[in-house]
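Shown here: the complex without one of its protein chains, the others still in place.
Labels A, B and C are assigned to the chains in the order they are written; within every chain, residues are numbered from 1.
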Amino acid sequence: MAAVTKNRLEAFSDGVFAIAITLLVIELHAPEVGEGGSLARALWAQWPSYVAYLVSFATIGVIWLNHHRVFIQVAQVDGPLLVLNLNLLLWTALIPFPTNVVAEFLGQGGEHARTAVAFYSAVYVLLGLSFGSLFIWITHDDRLLHRLPPPEVVRAARLRFTLGEGVYAVALAVSFLWPPVALALHAAMALYYAFDQASVPATPAPRVGTGG
Amino acid sequence: MAAVTKNRLEAFSDGVFAIAITLLVIELHAPEVGEGGSLARALWAQWPSYVAYLVSFATIGVIWLNHHRVFIQVAQVDGPLLVLNLNLLLWTALIPFPTNVVAEFLGQGGEHARTAVAFYSAVYVLLGLSFGSLFIWITHDDRLLHRLPPPEVVRAARLRFTLGEGVYAVALAVSFLWPPVALALHAAMALYYAFDQASVPATPAPRVGTGG
Amino acid sequence: MAAVTKNRLEAFSDGVFAIAITLLVIELHAPEVGEGGSLARALWAQWPSYVAYLVSFATIGVIWLNHHRVFIQVAQVDGPLLVLNLNLLLWTALIPFPTNVVAEFLGQGGEHARTAVAFYSAVYVLLGLSFGSLFIWITHDDRLLHRLPPPEVVRAARLRFTLGEGVYAVALAVSFLWPPVALALHAAMALYYAFDQASVPATPAPRVGTGG
Partner (left out) sequence: MAAVTKNRLEAFSDGVFAIAITLLVIELHAPEVGEGGSLARALWAQWPSYVAYLVSFATIGVIWLNHHRVFIQVAQVDGPLLVLNLNLLLWTALIPFPTNVVAEFLGQGGEHARTAVAFYSAVYVLLGLSFGSLFIWITHDDRLLHRLPPPEVVRAARLRFTLGEGVYAVALAVSFLWPPVALALHAAMALYYAFDQASVPATPAPRVGTGG
């Protein structure tokens, strides 16, 4: 049915993840230093860029980890899965943009910082929804999987996604009050997902030519 | 004969597609906000950039899907195919440029918006021609394919390409009257191709080391 | 001995080629249009950028083709080959820079155009030398190859590289007189190499898991 195999879907997705995570750096620039100014201080003054770089890097890294963790259980790709996966890539590839907005406006504080972090958080809410819908499609029956994991495992995994989405929504709300706290929530989510590796029982993929 | 295997051709093409689709984001920048201005309003004012990002992202995604759909049936690569494929990559890799032109000038309306969308549409016409010529070469006899699909299937697929090309040409003409309508046509084409996945019977590729 | 397998060397090189070829587009920008100016004319005025994009795209595409053509015959990778290959990647990845210089200064004509195209040509001379030294190392005895091709084939291939290098040197000299002619020489070389596909007898690579 679907014309794109799982291997090529994974390779293309990995390419987009690798590029998006590496492109984050091009928003970091050598600062301008005024007459008699200190380069060290100018570099230091760019701290919001570094924070934004770190949080976004961790998030894309974790998306890559989770993407692989989900797809290792997928046996077949169908049309809706392709479209849902492109939708996930759309929001992931977008991350350098809100990252740039946070880098520019977080340091100014006030209204601008709140709007910037809220914008960043809103993209993460949509990112979470796009991952969640991909996950629901994959697990909604057993056509796409090697074998359907036990219902309680699926339920636990869906719960985890729902909780994550909830935290992103909270971060969005918190952005309007304390932007740095919202960013810290995003960083915490990335760390949580990074260390939450082992909870889905990984069915080793059958040997299908592992591809790149 | 040809020195590049199908696997490496696909991997290189996928790389270009993944990079082009992810590079689209670098034309999205944090807006400048004047004294007393609102960042939210400034972000909103960039809507033409977001529209251009979405349409171009969907289009490159669909080129990737169709590229794979065609190549899954290819058994062998010859010299003209390599050159025709590089030609397709040339126009695909160019997309961020007309996207940027639309993002800059669509919002201004008037003559500039018309020219910008016409330029964008002209690149799509050439893109469609480059894909069409690749497809015609592949299907013009059975040397490159595992087996030639039934003539009515080839005819249907060629018809589909011709229709697509026709819509791009119409979009080019419409650009000079109603630029947003032309953009909507491009978006509709991407959606059409995305959902038209199943119509070419996918001959599963023989196991040839699936590569990345 | 060498810790990097041929597969991973090819995959890394292909990645660099795909990124360099796709990065060329980020030097193409939406033009500035003055009050009452025409966007169409402003787009047209950027023709040197388009010429530079085309020639550089064709050249990187041809480097990719030739790289694969050479490596399909390689059985083993050693330390010097790794370093010589990184040297080739260094000059290939640099191409967007002289491309940008040509795009900026070709249209101004005069001294600036001459210097820009000479700079561009000088990078191509070094690029040719880096490819030539890689090729000489690979063919200098039979440790790295599946089997050493007949001496007359190696001689013919070396002659072809030497001729290519000669044309690049001529283009460098010509840059100081007629910059557009020098660029045309570069374009001609890319076309020549593209269509000269079949002249090295391709020993099909043994099945080693073809990778991406």
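Worth a mention:
Just so it is clear, contacts are C-beta pairs under 8 Å (C-beta built on N, C-alpha and C of every residue); 3 or more make two chains touch, one makes a residue touch a chain.
Fair warning: this is a prediction, and the values are worked out from it, not measured in the lab.
Only one of C:V33, C:I72, C:L89 or C:L185 touches the absent chain when the whole complex is considered: C:L89.
Those residues of chain A that touch the chain absent from the view are 10-11, 14-15, 17-19, 21-26, 28-30, 33, 38-40, 43, 53-54, 57-58, 61, 64-65, 68-69, 72, 194-195, 197-198, 200, 202, 205, 207, 209-212.
Not every partner is drawn; the one left out touches chain C at residues 1-5, 7-8, 11-12, 15-16, 19-20, 23, 26, 79, 82-83, 86, 89-90, 93-97, 100-101, 103-105, 111-112, 115-116, 119, 208-212.
What we mean here is this: only the chains that are shown with their structure count from here on.
Under half of the residue numbers at the chain A-chain B interface are used by both copies of the sequence.
Ranked by how close its C-alpha mean sits to the mean of all protein C-alpha atoms, the top chain is B.
Each chain gets one centre point, the mean of its Cα atoms, and the points for chain A and chain B are 25 Å apart. Per-chain Cα centroids separate chain A from chain C by 36 Å.
Within chain C, the positions touching two or more other chains are listed as 11, 209, 211-212.
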